[in-house]
Each structure stands twice: as C-alpha cells, then as structure tokens.
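A single protein chain has been omitted; all remaining protein chains appear in their positions.
Presenting subunit A:
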Amino acid sequence: MIEISKLTKTYEKSSRALKDVSLTIDDGEFVFITGRSGSGKSTLLRILLKEVEPTSGRVVVNDMDLGRMPRRYVPKYRRQLGVVFQDFRLLKDRNVYENVAFAQRVIGVSGRKIRESVPEMLRMVGLSSKYKSFPHQLSGGEQQRVAIARALINRPAILLADEPTGNLDPHNAMEIMGLLEEINRQGTTVVVVTHSSEIVNMMRKRVITIQRGIVVGDEKESGYWYED
C-alpha cells in the first residue's frame, strides 16, 4: 500500500513540483497518474523511488516511512519496487537474458536461482525465443518487454512505470498495457505515469490527475479528461 499525505516538493529557484498531495493506493490496484509535462507526476514517481526527498509531507510504502528510512535501507526498499522507463534503459552490450539476469546479479542472487527465474520471466513476457538477442536487434515493444521482465524478476510488490508506452507505436503500446494488466491480475500493484489519452481511455482504471503539482482529479474506472 502507498500512502501519501500532504506531500510537497519544491525545487531550487522556488519552482514547486508538488503541493499538498495526498492519496492512497491499495495493494493490487492499477493506477494511472496523468497530467501534462511538468505537472509533477514524474517527481511523484522519483519520490516513491527515493531518488529525491520531499520538502514536506509523509510517504509510506508497504508500512515503511520513506522520510524516516536510513540510507542503508534504501537498496532493500528499492528491491520491493520494479521500475520501467520510457527509454527502456537496457544495457546495450548485453543480450536479453543478461539484461534480465542483471537485476538479480546486482543484488547477489545465486547463479542457480538466476538460471531458474530468468527463463520463467522471459516466458511470461513472451520473449523466450529471443533470449540471445541484443537490444538493438529488438523492436521498441520487445525492448520494453525486456525492461518489464527486468523490473519484475525480483518479484516486487509494486511496479512503477514512467511513460512506458511513450516510445512505442499504438499496437505495441496496447500490447505493453495488456502485459501490465496481466501482471496486475497476478497481484502486483501497478502505477503508470502517462499522458497518453488513448491508453487511459482504453484501460478504464483509476486515474489520478495532477495539474501544476496539485491533485485535481482521482476517479475509479475513469478516462483521460485533462485537456492538453
């Protein structure tokens, strides 16, 4: 569960990214966070990843208060989150298998466990046959599937996706959203930051809309209503 109360983030030169944001995301929910560029939705994601510290307010994720978390616990906290980016952020010099295995290698998972879990994850995202391919040999949709597999390999409770379809054509975008929905059905909380109205309208999930750092809408099974 994610509980955010009165969250404010002000960057230097007094540009305010978030103001008094309060919201709760329950376990197993699928949530879109929408808003135009610069509205503060990516800042919210970075605060959840503990990449940036809020100016004020409280953020509790899975009963862990991020404001009171000592720095040495941050790596362990991040292992409970999976994260997917618009630009995929794959390692170009490693093949699909190694890109997914990387997420386990860097946290010290045994080689035996890696050999078991990576093929299973690649099966889930439909890339079993391409495990030897390098990122440049894959389509955008396939690269994003690899990124999703990497995000999920450590079985996180929450998956955070920052514009996951931003670099994809509509067909691939729909496939990726279908995959995220499937992941959500299996129990993972999915938080997708996007400004794609097509995706939001098609999915009919909870939509939290942020405008100039303020939550201006929070509706269940909603569509995209903010006018760019």
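Note that a residue touches a chain if its C-beta (ideal position, glycine included) is under 8 Å from a C-beta of that chain, and two chains touch if they have at least 3 such contacts; residues count from 1.
As a working rule, contacts and distances are computed from a predicted model.
The UniProt record for the undisplayed chain lists the protein name "Cell division protein FtsX", from the options "Putative carbon-monoxide dehydrogenase, large subunit", "Cell division protein FtsX", "SGNH/GDSL hydrolase family protein" or "Peptide ABC transporter permease". The missing chain, though absent from the display, is touched by one residue of A:Thr8, A:Thr55, A:Ser133 or A:Asn154; that residue is A:Asn154. Checked against the full complex, the one of A:Ala103, A:Leu138 or A:Ile199 touching the unshown chain is A:Ala103. Contact with the chain not shown here comes from a single listed residue; of A:Arg89, A:Arg185 or A:Lys220, that residue is A:Arg89.
The set of subunit A residues touching the chain not shown comprises 49, 51, 75-79, 81, 83, 89, 91, 102-103, 105-111, 114, 150, 154.
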